[in-house]
Structures are given as structure tokens and as C-alpha cells.
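See below for the structure under consideration.
All protein chains of the complex are present and in place, except for one that has been dropped.
By written order: A, B, C, D and E. Residues from 1 in each chain.
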Amino acid sequence: MVPKTERVTIKIGGHVFAANPDPKLISEFSGIFKKIASGGTQLILVTGGGENARNYINAARALGADEATCDQIGIEISRIHAQMLISNLEEIVCSDVPTTIREVKNLLHYGKTIVMGGLTPGHSTTAVGALVAEVTKSKFFIIASNVDGIYTADPKTDPSAKKLDEIGTKELITMALSGKYSAGTYELDPVAVKAIERSKIPTVFIDGRKPENILKAIQGRKVGTRIIP
Amino acid sequence: MVPKTERVTIKIGGHVFAANPDPKLISEFSGIFKKIASGGTQLILVTGGGENARNYINAARALGADEATCDQIGIEISRIHAQMLISNLEEIVCSDVPTTIREVKNLLHYGKTIVMGGLTPGHSTTAVGALVAEVTKSKFFIIASNVDGIYTADPKTDPSAKKLDEIGTKELITMALSGKYSAGTYELDPVAVKAIERSKIPTVFIDGRKPENILKAIQGRKVGTRIIP
Amino acid sequence: MVPKTERVTIKIGGHVFAANPDPKLISEFSGIFKKIASGGTQLILVTGGGENARNYINAARALGADEATCDQIGIEISRIHAQMLISNLEEIVCSDVPTTIREVKNLLHYGKTIVMGGLTPGHSTTAVGALVAEVTKSKFFIIASNVDGIYTADPKTDPSAKKLDEIGTKELITMALSGKYSAGTYELDPVAVKAIERSKIPTVFIDGRKPENILKAIQGRKVGTRIIP
Amino acid sequence: MVPKTERVTIKIGGHVFAANPDPKLISEFSGIFKKIASGGTQLILVTGGGENARNYINAARALGADEATCDQIGIEISRIHAQMLISNLEEIVCSDVPTTIREVKNLLHYGKTIVMGGLTPGHSTTAVGALVAEVTKSKFFIIASNVDGIYTADPKTDPSAKKLDEIGTKELITMALSGKYSAGTYELDPVAVKAIERSKIPTVFIDGRKPENILKAIQGRKVGTRIIP
Amino acid sequence: MVPKTERVTIKIGGHVFAANPDPKLISEFSGIFKKIASGGTQLILVTGGGENARNYINAARALGADEATCDQIGIEISRIHAQMLISNLEEIVCSDVPTTIREVKNLLHYGKTIVMGGLTPGHSTTAVGALVAEVTKSKFFIIASNVDGIYTADPKTDPSAKKLDEIGTKELITMALSGKYSAGTYELDPVAVKAIERSKIPTVFIDGRKPENILKAIQGRKVGTRIIP
Partner (left out) sequence: MVPKTERVTIKIGGHVFAANPDPKLISEFSGIFKKIASGGTQLILVTGGGENARNYINAARALGADEATCDQIGIEISRIHAQMLISNLEEIVCSDVPTTIREVKNLLHYGKTIVMGGLTPGHSTTAVGALVAEVTKSKFFIIASNVDGIYTADPKTDPSAKKLDEIGTKELITMALSGKYSAGTYELDPVAVKAIERSKIPTVFIDGRKPENILKAIQGRKVGTRIIP
């Protein structure tokens, strides 16, 4: 069972912010965040880059950009997503997107929701979420993805793939390492999993396409896959 | 006739960087810029925000963002466009996108091409181009737009609209003022025109959908509409 | 009638800060600001550059400075004016002069009076005031000038000039465009008027040589010229 | 055989900078770097934190610091080490320790040796080295450690441990994952190995206690363990 | 008698942070600071560099560093000390180490304890303490040194040396000027004494090896040597 929390860090997948962003979908998520915040929990929201990040990164790579520059472009897009979310959370949110760990820690003093994107090349937004969850001493870390949990194999190609209720960080890393590690394609890269392991923060991987799953995870109800550090 | 130049500032319309950017189109433009730079001219390129900027701004506004935040989002997108162009100009370009006038002036020392996006809310990238043309003492300022010149009226709705060979800044302002002034919709807003007038920099408004027009304008050949300060 | 306000942005003309600043005059204004703030209104004060800015800009231009550098010098002087005002408002004010829109938004959280000068070359402090009024969602914007209102013509040279009770932004731009636009000489430049129009913020242009006029404008009493966006 | 290079990135283990730093040892290394630089290679040197970093981190952790703060303290110490090295390389070096990837890229223009420490929490200085090797398009990456190569097991506890001449990144990650991942204890953490793999940069792991090994590695002579991406 | 205070600035000698820092000693000091803060006094703590600063500075100087670089290294070490102290004061402290006077003034708004190290080359941490005491309008300034007061001469070499109960800034400067002024060796350098004199802040020089002396000084009990501006 998910413990009673004061702070919760949530990685919000880039899928919430489509290539041509849909204000209605975004404001459904805002509604959930306002509800949670009104209950006294301080949220730290880390937004992903999504389709536009992937499009820009692909073009930049074709034009000769190195991987660190590709990462940086993804970070900029993720910060625009953070800014859009901030616009819809006005009463409960810091107006500024922090760009370093130092700024995150300073903003915590306000007691308001913090919304941010990526931080630095080489770190996916999921890894940033894990790091920030640790720094902010979050009670747990939620990864709102666009799949409904962690599977034993890729359900699209392997019909025997089964969704897991929980998984250890060790097994997860072994799985993560078998994937390709390249800017824009990572969701549960080794850096992210290592950060979860190191920080020992209880983590839940959920289907972030349904905003209400976030509420369920906060309330400690069974949803998605729990990652055991 | 356009005078012999040492520095030229070019505003590159956001249309060059489509919603899903096309590396081939972008590298056609790079080819032109490399050709010009190899001739000894120092280029200062200001990239626009284009369709993605408009999409994000529309969504942000619907979510409650104020106009300055909308402007800021457009600026971020324009800087990603600058970064992509830099990736394709490696040998001749400063690797950094300057974000203030002060940084632009510092980068000039390298003698290399400078690529940048917007600077600050309230200033369109065209206005930034005019300001930067002034600061860098550019010999002239080229606006590479997605229309083929300045017309007496909107050619889409008014069949009697005629393309002008040249126009004074005074008339231009009168025309500009009749348009709507709002983040993402401006191309020749009053701020930009005023900056052109103040800096007295010879300006050419060209059809930027064809890269070769830029070369023509640099060579002083007749193309688009000249703006007389 | 001026509506009940929570936030008000005031542009304070550089005339309040003479070439050799008079602490007594400045503290008269502080007295008014303290009175307003004690009533629960959050003030955002934007100070102008005045005579010293003009002197420095004239010398710099004669020495070869470009217009953007001249603007920057004016901005630095206006920030010194902001700092002086801060020194006299200790209890009710943020101790820091914000230098970007981002900083202004962050400082708003404190609920205290914010004092600032210019922001960026190409924007007069009046234009900054209009932009900041928009960003801070000010209920209205007061321009405390050193003339007693907006006239149909220059009262010094045209005896038939009449003070207007109100004027639309369209008419104002037409008037503004007839003036010369150059660093240090603008008061109601097109950029400022366009920002007022875009933000739709009710604006009052008053005689800022008498501090009590600010109070009158805040209370919605008839004073100066109202600008109708 | 190591290919002919224009740029080489070297991670210099913190052991070169003892708890009480020995100028003589440090200047032996400077001598090697000057020799390499005089041959036309641009060096990017990334210094580690060493014993003082470990001491401070241990104390900070005991005092309640989170892991990101511990990382930050290690980064600060590594930057002091960079500064000391700069003091001894005056003619051939950038005087400034870059603190972001953006600054590294800007400094490259000078063509001089760049010396830096860590960059951001969550990234060991070895991982930073790999990232910087990629961004700077280094011909190869040298890890100057305080052991003489990569072994099949820990030679201190396992007498059957054998030094490897080369190892693939896949095997290395499997080995790295079995170690403990915590600030100050990592040398070949998964993030570093992943960065080596992603950037495809030829990497040599050498005994950095003998400065001449660096020269050997640069010259492509057989030394330490090669890591094959 | 020491007056009733709202803010107190304390310079904490580097001796509290040994070459290999002892968390137990540091937390004894934290205990005292928490006690004082719980009584409603806002503390501004300036930590010194101590033995590690001296070691690094000696090595850097031997390697050819100029004095300003040596100062900067000492400043970095003093900031790490500040960060360690912050880690142990979590509830009552700003999480950020300010690096400029401007940041110090901004942090004051939080009402929490501020911990910082040095600021700029040429200023010892004692001089910084005096400057900060002035800026923060501290009621008094405590220098927690590793000697038990100011003597008429060096007690180690001169058996007739007598501890003073109080001393004027004029006499102190005369004494200070006879000492050697070099990075890392100053405790009561002329800059510090001049700042005390200029700011007219009551100052107490105490034996900082015993944490309880700080409490005594705060309570106005007789301890160490008072410096009369």
C-alpha cells in the first residue's frame, strides 16, 4: 500500500502534450492535480517531451546534431509543456519552470506545486523525476506513461507478454539494458532505474492516458506496476 | 541597388521549420548560407517560430496563459529552430544561440555566422532582426517571409492587390497598424517597422520559400519589396 | 470610473529623479505608495530614466554608441532610480530590482510592492509598464508623466491645443507615429500604445509631478486623460 | 590501434589530487598535457573528486544531506581540482572551468585545452567525460584511474582475477550493475558505460597513477584495457 | 551589554570544519543555532574555509595560481562548509547558499536562517560577515574564531600578551596592519575591521571552539573581546 504522503513527484509522459496540443486533455490533468493539491500534498510534476521532441530530435540528428544537442532540444520542448501546464494551474503553482536542482529546492519553500521539464543532457525526464523525487524527499514517485504497466515482454510483438503487478529494480535494469538507449526513445532507461534504486523511493508505473489513474496511485489503490527499490 | 556588405542580418520565417521539420529543406537553406559566408560576409540569422509556435501559443492561451508567456513559448520554439540550423552549419557557425543583445555583441568577435531566435516578450522575431541588424551594423536586413513581397492589399481577398517594388516605413506602419497585433500573428508589426526606420538599415522583404532569393537579395538583384527607411 | 483593483502598475516618469536627485521629492512619492499598499493593493512601479539617462545617451551617441547600447544605458539609469525608491519603501517592497519578465512573475508571490526600471533595448519604460501590467494582470495602468494630460497638439507651440479627457489607442498611435522615435525621447511610443491595446488594460495618463494625482487615479477620480484600449 | 586524433577527452582520477594536494605530482601530469597539446591535439580534461570529495560527502550524508547534495559537493571539489590544474597549464589552457555542456562547446572555439570537473548531480565525472567526449567529437576517451585496468573480478579479494586487454560495453554494464551505485564510489557506473556505448567513442581505461601511461594511450600503444562500444 | 536582537550575523571559523570534517562537532553547532533560531532571531551564518582551504591554496599557489584564484578556491571550500551546515539545519534554514549580496537580501524575506561562505576575491569571510551584518541590519556581529579573544600580542610567542575585554576599531587596524595579508591567513584583516567600523555594528570576537560561547554572546553575557566601532 502506498504510504500517506506530503510530497509526490509525478513524471507526466509527453503523450499528454500531443504534436498539436489539446487544451481540453491538458486541463483534465490539471483538474486532477488541483484536486490532489487541495488535499495538502505538494506536487512536483516533470513533463516529458513527446512527439514534437521526437520530431525535432530526428530532424536535428539528420542535420548533424550530436546526441547532447538532441537531448537539449528535447529538454526545451519538455519545458514548454511544463509552461503550458503552469498556465492552467495558476492558483496552486509556481509560475517559474526550474532548470536546475538548486532552483527546484529553492521553489519548494513556497509550498506550491512545481512544474518542470528535463534538466541536462544524458538524463531522461524519467531519470529527472527520480532524482527530483529524492531531492524533494517525496513520499513516492509516479510514472504516468502511455502504456498500462510494465510487461514481461513487448505486448505488441509477443502475445505471451504479461503485465506485472510489481517488479524489482534489478530485474528492471536487466530489462532496460536490452532496449536501445538514444535521446527521445527512453522511458525506463538504466539511469532512471538506478536513481530509483539509489533513492529507495517507492515508485508506481501507471497508464497516464487516464488522468484518474494518478488519483488512484496517490490514494494507494492498485494500479499499474509497482517498482520495488 | 543593395550596397556591398560585410555583415547581413536575415530573418528566416518559421515556415522553413515546418510542424514536423524537414531536414532536406533546412539543409537547402544551409547551403545558401555557407555559400554567402564563404564569400566573406558575416551572417546573423534570426529564425522564426512557425506552425509549432502558433500551435503551442494557441493551446497555452486556451489554458489561460497571458500574452507575455505566449510570446516566451514562441521564443523557445524559435531558438530550437536556430539550434537545428546551427547543427547543419558546423564549420562556419557559433555553436551557441545567443539570448540577449549582449551575447550577440560578444559572439560577433568570432567572425562566424550567428544563429538566434527571439529575445524577449513583446518583440516579434522580425523586430529582433531589425534590432540586431542595427546593433551589428549590418549593411542590410533581409526578411525571408512566406509571401513574395508586400502588397497594396491582401492578395487572397482583394483581386486588385498589387505587389510593391518598394515602400517607405511610414506607409508600412500605417498598413501594419491596421492588422491585429497578437503573439504569433505578426510579420511586419509596428515595432519591427519602427526599428527599421530608427536604424535606417536598408531592408528587403523577399519570398523566403525559395532559398535562392536570399542569394539574389545579397547580390543586390531585384527581388521582393525594398523597404526604404 | 476606474474599477476596484488588486494590482496596479504605475510608470513613474524620470522627472521624479532629477539630474541631482532630491530625496525629499522621492519620499513624497514613497508616502503615496505606502498609503496605497496599506490598503491592500499590490503595486508594480516602473521608473523612468529622466535627465541623467538623456545626458548619458546623448554623450554615448556622440561617442559612437549604437541605439541599442543607448537604450541599455537608459535602462541602467532607470534601475538605479528603482533602487533608490526601494530604499525608501523598506517595509512594503521587494529588495530586488527584477530585470526580466520571469523575475517579475516570481517576485509577485511575495505580495509586496515591486519596483523596476527598463527591461530590454527597443522597449521604453512606458512600454515595459504596459507589458508588466498585462503579465501581472493589473486592474489598471497609470502613466505618471511630467505633463498634465494628452493634448490634441503640443500646447507649448500650438495655442489651440486642448487637453483630452479620454482617447482611443488608435488615435493615440496615429499621434505617436508623428513624433520622433529615438532612445530617451519617447513617452507614448507606438510599442507602448500597442501593448496597451493588446492587453486591453484600462490606462490613465496623469500629471505625475503631483504625487496626489496617483492617489486620485487609484481611487477612480477624474484626473489626466484616460486611454481606452 | 588507437586512431590519429584531433581532440581527446581524458578523465583524470581524483587520486591525482590527494587530500592534501601535492603540487609536484600535479605538475608531472601538466607536463604530459603540455607535451600532448604542443603536438596539436586539443585536450578536454575532466578531473575527479578524490579523497576530499569522499570525506566531505561522508560528513554531509551523516549530517542529513540527500544524495543530490552529496553529488553537488563532489562536483565542487572536482572543479577546485580543475582550477589547480589550470593554474599550472597557463599558456595552453582556457582560464575558466566550464559548468555546463553549453559552456564546454563555447570554449572549444579557442582551440585551447579545457579543464573541467563534474556537471550535474546523478552524473559521475566518468559519465561527464563520456558525454563531453561525444559533444566535442573527441577521437577517443581515456579514463586515467588508480587501478591498472579492468579485471574479471576484484583482484584484492579474488586471486583468480585477470586483467582484460579489452571488454565490450555490454559485459561492462553487467559488471557495473553488480557494484553499489552511490555518490563518490562510482568509477564505471552504468550511466558512464551507457554514454560510452551511445557515443561509440573508442575508450581506454588506464592506470592513471603513472602520467606516462596517458602519453602511451594517446600514441595508440598497448596500455590498460580498451572498452569497445 | 549586548542589545536585544532580531538578526545576528555570525562568522564561523573554518576550524569547525576540519580537513576531514567531523559530523558530530558540526551538529553540536547546529544544535546551538536551532536553539537561537527557535527564540525568534534570524541568523546569518558565514562559514570560513579552514585547513582544506589553506591546503588547496598552498598547492594552487605553488602551481602558479594568482592570489585572486587562490581566494576563489578558498571561497568554494567555504561554500561547501555552508552546504554541510545547511544539511543539518533543515527545518530552519534556506536550502541555498547565496553567492552575492543581492541573493542574501532576497533570501532574507523567508525569515529563515541563511548560511553562506565567501563572496568575492579580496574579501576574507570575516570581511564578508561584517558586510553582510550591515546589509541585513544585524543587531550585532559575532566572530567565532579558534582563539579565545584578542590579545595585546601573540600569546604563543609573547608571555606578556594579555587578552582584551574590548578594543576600538582604530587600534585593531593598527594591529591588523602589522600582520601579513595573504589569502587564507587573515582573520581580522583591515578590510574586515574597516567594514566593522563603517557599519558601526557592535561586534564580539569569541572562542568559537566551544559552541556555548555563541549562545553566551547572543545573550549579552561577558565572553571574548568586544570590538567597539
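One rule holds for everything that comes next: contacts are C-beta pairs under 8 Å (C-beta built on N, C-alpha and C of every residue); 3 or more make two chains touch, one makes a residue touch a chain.
Just so you know, these numbers come straight off a predicted model, no measurement behind them.
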Among the displayed chains, the hidden one touches B, C, D, E
Out of E:Leu89, E:Leu119, E:Ile167 or E:Leu188, which residue would touch the omitted chain in the full complex?
E:Leu119
Using the touch definition up top, pick the residue from C:Ser87, C:Thr100, C:Thr152 or C:Thr174 that touches the left-out chain.
C:Ser87
Can you tell me which of E:Asn55, E:Ser78 or E:Ser199 touches the chain that was removed from the display?
E:Ser199
Per the touch definition above, residue among E:Leu63, E:Leu85, E:Ala127 or E:Leu188 touching the missing chain:
E:Ala127
Which chain C residues touch the hidden chain?
19-23, 26-27, 30, 52, 55-56, 59-60, 62-65, 69, 72-73, 76-77, 79-80, 83-85, 87-88, 90
For chain D, which residues lie in contact with the unshown chain of the complex?
94-96, 110
Absent-chain interface as seen on chain B, which is shown
102, 105-106, 108-109
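Convention: only the chains that are shown with their structure count from here on.
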Can you name the chains that touch chain C as well as chain D?
A, B, E
Residue numbers at the chain B-chain C contact, same meaning over half shared and different meaning under half, come out as same
Centre to centre, by mean C-alpha position, how many angstrom separate chain C and chain E?
43
Which residues does chain C have that touch at least 2 chains other than itself?
102
Line, ring, star, complete or other: which one describes how these chains touch?
other
Chain pairs that touch, as defined at the top of this document:
A-B, A-C, A-D, A-E, B-C, B-D, C-E, D-E
